[in-house]
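One protein chain is absent from this view; the other protein chains keep their places.
For clarity, chains are labelled A, B and C in written order, and residue numbers in each chain start from 1.
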Amino acid sequence: MAHQPTARTPADETPGERRGRDEERRWRTAITRIEKNSILLRGYAVDELMGRLSFAEAIYLLLRGELPTPSIGKLFAAALVSSLDHGVTPPSTLAALNVATTGAPIRASVAAGVLGFGAFHGGDIESCMRFLSSGLAEVRAHRSFHDVAREMVASCLEHGKVPIGFGHRIHTFDPRAARLLQLAQELELDGEYTRLVRELERVLQARPDAEEHPMPLNVDGAIAAVCGDLGFDPALANPIFIIARVPGLIAHAYEEHSRQKPMRQIDPADHIYDGPPFRRLPETRR
Amino acid sequence: MAHQPTARTPADETPGERRGRDEERRWRTAITRIEKNSILLRGYAVDELMGRLSFAEAIYLLLRGELPTPSIGKLFAAALVSSLDHGVTPPSTLAALNVATTGAPIRASVAAGVLGFGAFHGGDIESCMRFLSSGLAEVRAHRSFHDVAREMVASCLEHGKVPIGFGHRIHTFDPRAARLLQLAQELELDGEYTRLVRELERVLQARPDAEEHPMPLNVDGAIAAVCGDLGFDPALANPIFIIARVPGLIAHAYEEHSRQKPMRQIDPADHIYDGPPFRRLPETRR
Amino acid sequence: MAHQPTARTPADETPGERRGRDEERRWRTAITRIEKNSILLRGYAVDELMGRLSFAEAIYLLLRGELPTPSIGKLFAAALVSSLDHGVTPPSTLAALNVATTGAPIRASVAAGVLGFGAFHGGDIESCMRFLSSGLAEVRAHRSFHDVAREMVASCLEHGKVPIGFGHRIHTFDPRAARLLQLAQELELDGEYTRLVRELERVLQARPDAEEHPMPLNVDGAIAAVCGDLGFDPALANPIFIIARVPGLIAHAYEEHSRQKPMRQIDPADHIYDGPPFRRLPETRR
Partner (left out) sequence: MAHQPTARTPADETPGERRGRDEERRWRTAITRIEKNSILLRGYAVDELMGRLSFAEAIYLLLRGELPTPSIGKLFAAALVSSLDHGVTPPSTLAALNVATTGAPIRASVAAGVLGFGAFHGGDIESCMRFLSSGLAEVRAHRSFHDVAREMVASCLEHGKVPIGFGHRIHTFDPRAARLLQLAQELELDGEYTRLVRELERVLQARPDAEEHPMPLNVDGAIAAVCGDLGFDPALANPIFIIARVPGLIAHAYEEHSRQKPMRQIDPADHIYDGPPFRRLPETRR
């Protein structure tokens, strides 16, 4: 329980004394500066950013304080796109749908969905960054990537655990993970995190039972590698996932309001997809 | 209160009968299709989208069901960038900060902040879309934009109200609004909503007391015009604002965790900005 | 979007001037007074209330500003007890469970569940209070309860609607509603709201097809009548339901953490009750 004094400290000081004290006492923020007819994000006029930075680049600027290079902006955007949505079965989406069916506004669905990014859902990116980080500490102590990766895998398997960032309930190959690492390489942004992840992948694929029990790199592991190489604080990993997934939560809550009747019972296993069949991007967008 | 039967209907039917009934009874979703090793967003493989669509374009696809043209993607991104953050004083940000200071995870701050986009905050875009829409119904009934705008303004002022989408507590000129309309024009995406907004602007500027009591087009009004011309359902206006502002809420919650001590009392008027001073985008980004 | 000035008004005034201005400018609250070693709720020392007021009585004091009589405290408690829980199928409970299965803390489940008390769920008490209120306005204009009730029912049925506060998806007789009205009568707290509800009940039961299509008074209708007679602002009806149901949300989230494995898919229709079978209160508690 919070226990703050409600009584204000009486201040029988002169105006000059007070201004000095006030300056000292004020709390500080380095994100946005608002003045009459001017909004600066990290020092840049927001109207100058509009039309010149992509949304992903502007998010990067807001979170990191500095502009990304165009390559970094592109890779960061790809990481966000990779996690936009995973259909109606994740519990976060179901929380959002169950709130939507009561007639609550979409923002309530978003709040409920975001609250579902708990330890076991959406939290893997951060855990994987820390897992990789601990491995890289070994590498920096003059051990080879291969030896470190072997040890990391062995230690997990011994405890009956799949290394974090690997394995998937339905996918035996996660196309998002593969594509993200490919982009990191193409954009020359793959560093030691990516290298360790690739080494872990190799060690896992060399297991004798790799085919029966596949443990593919998953999208969380790939994002963790990319975020690590881009220098993100692991504490921002879950928030990045939130930014990526909020549009998905909104799409589902909006669809619930538009297509379903209120107060229905939602059985996650009982849906059918009736959207567009598989289609390719037009030539001009590839 | 919800009152759903908990007893399942017994089903002493044959497997064939049951499959037919099941198909019929299933609920439908058109957003995302998940199959083994495949994630399709609105029919497109998410790994094909990564690196090829910007984050804003992919959000547009998710919300609307179809790809935006590159111009639409650029304008939609600018609308999102315009609303990324408005400093520490909006009540939504203060809700997020007050949750952050208790040691709660960033996702809890995001949820609290999003819940603060209520009727009086973040809700203006939708109301303005509906306001403009009612005016455009008049225009379509063969009346001139100018006459309709004059009537709309007169009716508001008579009731002592500033037309929704206009006026601002601190800004007498909202640079975000001006920039967004400029971009819409440059990208040749300005339609009847934008035209009506410009007409309303002119009528308001022609008031005898326009200088003492400025009622500039604000960023909500400009986004409403752009969303109207892009054909967005007004029910998506508040969600679009949520998508834009979530990164801002995250930046503030993260800063609270990083720079402030826990359980502090947050006086919104008592802060000082200590981030980078005004700076211009490098030549290459302009 | 919020637009508050961030610049503080400089104050080159004397301390005396400032104190006067400050007093004037301060915002006011009449709920709780905190001073060193003293916590007053509505003027009463909280430590004096402890052990002397029931939890329901203390809640009543907090919401209304004055102590309830013992009879009012008892009736208010019964209304709260009536809505403690309705099993795992209401969407609010499912939102809470879906958040719990992700490993989120119970408070996140409570938040998600509470957000599910939207227009179609938990909102009926307020709507019913307003519905009854409109009928009582007629009664006060010198019309009989019976005539007013007949007209209210006729107007609903004409529009194909069940009168709000009546009807139930599974119950053809809502034992909570009957018990609450019985208690109101026993405690001599039944007033005009209760009388109108009883009259509506009679009119509905007199329908020719009352047996095939029962429209029993439901618990929301009974709480609405009781809250109306106790003089509650309808704006407090949904909050009273929240107070009643939060312990239920907690019980379910706690059970989810205790008994289920994480990240499961929750099919609301697919559960089985394995708690204690029907049992009676011991003699001493009746």
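Brief remarks on what is shown
As a working rule, a residue touches a chain if its C-beta (ideal position, glycine included) is under 8 Å from a C-beta of that chain, and two chains touch if they have at least 3 such contacts.
Keep in mind that what you see is a predicted model, and the values were worked out from it rather than measured.
Across A:A137, A:I170 or A:A206, the single residue that touches the chain missing here is A:I170.
Interface note for the absent chain: among A:R52, A:H121 or A:R179, the touching residue is A:H121.
Touch with the chain omitted from the figure is made, among C:H142, C:H159 or C:R280, by C:R280.
From the options B:A56, B:I72 or B:L115, the residue with contact to the chain not on display is B:L115.
For subunit C, the residues touching the absent chain in the complete assembly are 2, 4, 22-23, 25-56, 58-59, 62-63, 65, 67, 74, 77-78, 80-82, 84-89, 102, 105-108, 110-112, 114-115, 117, 122, 170-176, 178-180, 183, 186, 233, 235-236, 238-239, 242-243, 246-248, 250-255, 257, 259-260, 263-266, 270-282, 285-286. Listed by residue number, the positions of subunit B touching the unshown chain are 6-8, 10-15, 18-19, 22, 34-35, 89, 91-92, 94-95, 98-99, 101-105, 108-109, 111-112, 115-123, 262-263, 265-270.
In this text, only the chains that are shown with their structure count from here on.
Subunit A maps onto subunit C through a rotation of 180 degrees [Cα fit, steps of 5, range 0 to 180]. Averaged C-alpha coordinates give centres for subunit A and subunit C that are 38 Å from one another. Centre-to-centre separation of subunit B and subunit C, using mean CA positions: 33 Å.
Multi-chain contact residues of subunit A (touching two or more other chains) are listed as 22, 34-35, 89, 102, 105, 108, 111-112, 115, 117, 122, 263, 265-266, 270.
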